[in-house]
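To start, the structure itself, in structure tokens.
Just one protein chain is left out here, and the rest sit where they should.
Chain IDs A, B and C follow the sequence of writing; residue 1 opens each chain.
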Amino acid sequence: MEAQAQPEPASPEVQQRILASFDRQGLMAHLGARITHIASGRVHIVLPARTEVTQQHGYFHAGATSAIADSAGGYAAYTLFPEDSEVLTVEYKINLLAPAAGDHIEAVGTVLKPGRTLTVCRLEVFGVQSDGKRELVANGQQTLIRVNRPER
Amino acid sequence: MEAQAQPEPASPEVQQRILASFDRQGLMAHLGARITHIASGRVHIVLPARTEVTQQHGYFHAGATSAIADSAGGYAAYTLFPEDSEVLTVEYKINLLAPAAGDHIEAVGTVLKPGRTLTVCRLEVFGVQSDGKRELVANGQQTLIRVNRPER
Amino acid sequence: MEAQAQPEPASPEVQQRILASFDRQGLMAHLGARITHIASGRVHIVLPARTEVTQQHGYFHAGATSAIADSAGGYAAYTLFPEDSEVLTVEYKINLLAPAAGDHIEAVGTVLKPGRTLTVCRLEVFGVQSDGKRELVANGQQTLIRVNRPER
Partner (left out) sequence: MEAQAQPEPASPEVQQRILASFDRQGLMAHLGARITHIASGRVHIVLPARTEVTQQHGYFHAGATSAIADSAGGYAAYTLFPEDSEVLTVEYKINLLAPAAGDHIEAVGTVLKPGRTLTVCRLEVFGVQSDGKRELVANGQQTLIRVNRPER
């Protein structure tokens, strides 16, 4: 139900910090993913359909679905962290609920339980058709850990 | 412990079937992954390090690690399926145990419990250095479902 | 979000079927758990606090929390099954978000994705104080399988 409340927008500094980190994720650029929404405790990532992200039947590969879900959850947690922190995925579990097809998929990471050390996120991925029709294609749960950024 | 027994080699037909399916996974080619071992109930997939598969700190992205783990488990199950079957991932859970670095990572999918409908696999991913040193960087568990291949 | 919609009440036949099955779960009686709500795709189970369900620090044991969460999800799925079916848990994953304390805990199982063979549920457990204050203490995700009831 936390997923229902409209989260507050993230500050420009937080948005900046997250976009900069996202730009350093070589995998996201390589897949063609982009961040489309950054709120406090909530991040959306979109991945357009193309052959490079498919499994053997032409649907989005579970690995691609999971990759953007993992990043969305990680950045959702990161919006709530102090400036000198980094975020690492401890683990996640994801159910693939339906073949992921459509114009693009959209991952929504939402903080379910913030914490000083550990944060738990809900992961949702929707298949979105060209006409805007959405279907939940994957649902998961993720544990993240906050670590202090190493001094330079 | 199933992981310990040396599994029997898969038949040439099974190897052929799996390599053909793997070649249709656009994501695997796009990431640069390749199958290196196909045994009965056990499949290995290797992913070389390069910028295109990193997260923000330069390590392998959890999404890349998971993608090859998911495919390795799926094909491990597939080795045990009758010819007219397809395999779909129901869900998986993965712990990222250590930063995944090195020359390449290697995913090992092993059938833990085969079944007529559902199969459960163990997923292990190792970071491998140029000198051959290996470290377990991720460990997971996956549920797969066998479905009849649609008639054409 | 499915968790938000008020589900329809289950028919008297379904309620009857579930209460009869619940009464056959020796563990639920032994723990002191009871079903408090049966709707279509949603079941609540309550477990009162007592020494017999604690871990070493006096909180509800993760095993007790999980046990009622697992049963709540299983019966939530069962409300949607045809009469001649049985339900089995394939797997679940649960995060323990906070020490579970209070007058009682309440597990809410909600069908997230129904299916002919597999059904996926969301599992939530709340710690409830004597004054009615509620806190989410555990959150999980569960996969269930429908099987035909064996003939007698």
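Methods note: a contact is a pair of C-beta atoms (placed from the backbone, for glycine too) under 8 Å apart; a residue touches a chain by one contact, two chains touch by 3 or more.
Just so it is clear, the structure is predicted and the values come from calculations on it, not from any experiment.
Engineer: For the unseen chain, which displayed partners does it touch in the full complex?
Structural biologist: Looking at the entire complex, the absent chain's contacts are A, B, C.
Engineer: For the chain left out of this view, which of B:Met28, B:Ile45, B:Ala72 or B:Leu112 touches it?
Structural biologist: Once the missing chain is taken into account, the touching residue is B:Leu112.
Engineer: Touching the absent chain in the whole complex: find that residue among C:Ser66, C:Thr79 or C:Thr119.
Structural biologist: C:Ser66
Engineer: Touching the absent chain in the whole complex: find that residue among A:Asp70, A:Glu91 or A:Glu106.
Structural biologist: In the complete complex, the chain left out is touched by residue A:Glu91.
Engineer: Decide which residue listed in B:His61, B:Lys93 or B:Arg146 touches the omitted chain of the complex.
Structural biologist: For the chain that is not drawn, the touching residue is B:Lys93.
Engineer: List the chain B residues touching the unshown chain?
Structural biologist: On the chain B side, contact with the omitted chain comes from 1, 3-4, 93, 95, 97-98, 112-113, 120, 122, 136, 139-141, 143.
Engineer: Pick out the residues on chain A that sit against the missing chain.
Structural biologist: Residues touching the hidden chain, for chain A, are 90-91, 93, 117-118, 120, 141, 143, 145.
Engineer: Could you please point out the chain C residues that touch the chain left off the display?
Structural biologist: Residues of chain C in contact with the hidden chain: 21-22, 24-31, 50-57, 61-64, 66-68, 70-71, 86, 88-96.
Here, only the chains that are shown with their structure count from here on.
Engineer: Interface check for copies chain B and chain C. Shared numbers divided by all numbers used: above half gives same, below half gives different; which is it?
Structural biologist: Answer same: the two copies use largely identical residue numbers here.
Engineer: For chain A and chain B, what's the span in angstrom between their mean Cα positions?
Structural biologist: Centre separation, chain A to chain B: 23 Å.
Engineer: So what's the Cα centroid distance for chain A and chain C, whole Å?
Structural biologist: Those two chain centres are 28 Å apart.
Engineer: Just curious, how far off is chain C from chain B if you go by their C-alpha centres, in Å?
Structural biologist: 33
Engineer: Hey, what residues on chain A touch two or more of the other chains?
Structural biologist: 93, 95
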